[in-house]
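With one protein chain withheld, the remaining protein chains of the complex are depicted in position.
Letters A, B and C name the chains as they come in the text, with residue numbers starting at 1 for each one.
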Amino acid sequence: MIVSVIIAFIVGGLVCVIGQLLFDVAKLTPAHTLSLMVVIGSVLDGFGLYEPFIDFAGAGATIPITSFGNSLTHGALQEAEKHGFIGVLTGMFEVTSSGISAAIIFGVIAAILFKSKGKVS
Amino acid sequence: MKKTGTYQFASKPSIVSTAVSVGPLEKVSPFHPHFDFIYEDERIGQETNEKGHSQLIEDTCNMAVTKGGFQLQDIDLLLAGDLVNEMTPTNFAARQLATPFMGMFSACATSVSSLITASFFLETKLMDKVMFGAASQHNAVERQFRYPIEYGAQKPPTGQWTVTGGGYGILSHHQTGKPYVHSATIGQVMDCECTDPLDMGSAMAPAAFDTIQKHLAQNKGTSYDFVMTGDLGKNGFSILQELIKSSGVSSYLVDNYRDAGAEFYGNEEKFLSGASGAGCSATVYYGPIYAELLAGKWKKILLVATGALLSPLSFQQGETIPCIAHAVELSME
Amino acid sequence: MDAESYQKTVDQIAPKRPVLLNCMKAFLTGGIICAIGQLVSFVFMYFFSFTERTASNPSVATMVFLSMVLTGFGIYKKIGQFGGAGSAVPVTGFGNAVISAAIEHKSEGFILGVGVNMFKLAGPVIVYGVFSAFVVALIKTILVKMGVISW
Partner (left out) sequence: MMKKLWIISLILLGVAGCSEEFKVSTYHVDDDQQEIETLTKVFKDNQNLSEAAAVFFDHQLVVSVQVQQMSKFKKEKIRKSIEKKVKSAFPDHDVYVSSDLKITWELKKIIDEQPTTDELKKDLKKVKALAKEET
């Protein structure tokens, strides 16, 4: 178990380093960087590589935003396997929804609870 | 001959009163003893940041009037601006103040462009008292130009921190014992194809340099205590110094350059390259600098406020960042 | 002053981004967030009936919840300034983008403010995530139907 946590730390950390290089070296904005990483995750799943990556790294692979692209593709592929082309359209949100729905729900709750503070970091 | 934009004001209009107020964070500024009022709440007790922004402008204008021993009805004209969309904070404050009002926008250079405009009104003798100045509120401006306040985006070392604060003054006919406007240079828009909105200093430095050069060329032989730019920040200011060094303008008897933005937060590293925003130059010029002129510490200074004329829209459409700088020369007899 | 030579001056003088240091900070921050995610998923597996696979969904939701708390109390932006991509790339960063926009635009009301602007920053992630998933799945489905590859 401790091994899994350490592996999640190392792999997750490395994924973030890739993001940082996109920030600092490629000079991409956060929005560009995150969009790119989601696309990478989705393409990797197309080659069937993301699931083994999750098997290996656990949260190191599911917590970075790349897993978003993976689960979107995965949902689409699962449905496509069952229902053919229609499934590509309908299966998309089959798997992913937790991240998006959590963000929406907690976003609204946060808007009710909090006000922004401009304190310096 | 090409116009340089430099004018001298023979009537020597004097700044007879000023007031400066800032938000709670600005307490750390080495300039803070000269701020008239420091709010405990960055939202000035209002519901929204924009309302707080408006309240700050209204309060500070009232303060400037009271400190000069005037009343609001003595004011012929209010010339002011801020950075928020359509300048609603200033417009709404002007609604409360109920003086004749014209909005001014030169981004962060509004502090000086409003003073220059006021000087022309005074020079014609059609008006007696013109109030000028600018303000910014950190949260309102950040939301307008960058990200939501709570968004955890990493700012590079060239990033600057928008000041919460406003500085306003009242310009009247010449009075001995008060600093007066000797001359001014209206800058032209400069664009050196900078594109990084998190590096405004680099974008604005050429505009500051151009305006300083034009002003000094028209005032050869004048000795200045210092030339102070608005909000280039530490990074932009070192670039300005480099431009000056490599061009030989230093022969104009100026050996002391300062930058309000670079000095505003002292050496606090968390503010990165320093302060920016319309409130930065306005609070420094009409707070500490005015006080020191009044105390006789300085005789002649050149204030060069700089502004980056971008909008989030122009940036996203891939436009470069055009910049402007306006200079005003203040003297004290 | 021509723009090209000026840009050279700027490049010389402007402080460089400390790339190596930033990467180390990103590694540390991102690593810690993912390690916490792993611990959270163990909690879901141990105390609830979730398997390694199914635990990832509630873990992600929990991480977004943590992100809400940190964002609301103004802590996440401090983590962001330190960690850079380390705090932006994990799903907590996605949560932070959504939640910070929601808090920020509360002043314009819950429909036109919160509702309209919530995905102002995080929108592209969903848009291009969905679109790329569509393209990838479509290509793969076509290839399978053509018999080039199998599922």
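The criterion applied here is as follows: a contact is a pair of C-beta atoms (placed from the backbone, for glycine too) under 8 Å apart; a residue touches a chain by one contact, two chains touch by 3 or more.
The model shown is predicted, which means the values in this text are computed figures rather than measured ones.
Partner chains of the missing chain, restricted to those shown and counted over the full complex, are A, C.
Note that of C:Val10, C:Met45 or C:Ala133, the residue touching the chain absent from this view is C:Met45.
One chain is missing from the display, and on chain C it is touched by residues 45-46, 49-57. Think of the hidden chain as still there; on chain A it touches residues 2-4, 6-7, 51-53, 55-56, 71, 74, 95.
The criterion applied here is as follows: only the chains that are shown with their structure count from here on.
Averaging Cα coordinates per chain places chain B and chain C 38 Å apart. For chain B, residues touching at least two other chains, in rising order: 49, 148-150, 153-154.
Within chain C, residues 17, 22, 71-72, 74, 77-78, 80-81, 83-85, 88, 93, 97, 99-101, 103-105, 121 each touch two or more of the remaining chains. Across the interface of their complex, chain B is touched by residues 1, 3, 6-7, 9-10, 13-18, 22, 71-72, 74, 76-81, 83-85, 87-88, 93, 96-97, 99-101, 103-105, 107, 120-121 of chain C.
Contact residues on chain C toward chain A in their complex (touch as defined above): 17, 19, 22-23, 25-35, 37-42, 52, 56-61, 63-65, 67-68, 71-74, 77-78, 80-86, 88-95, 97-106, 110, 114, 118, 121-122, 124-130, 132-134, 136-141, 145, 151. Residues 47-50, 143, 147-158, 191-194, 199, 202, 206, 209-210, 235, 238-239, 242-243, 273 of chain B are the ones that touch chain C when the two sit in their complex.
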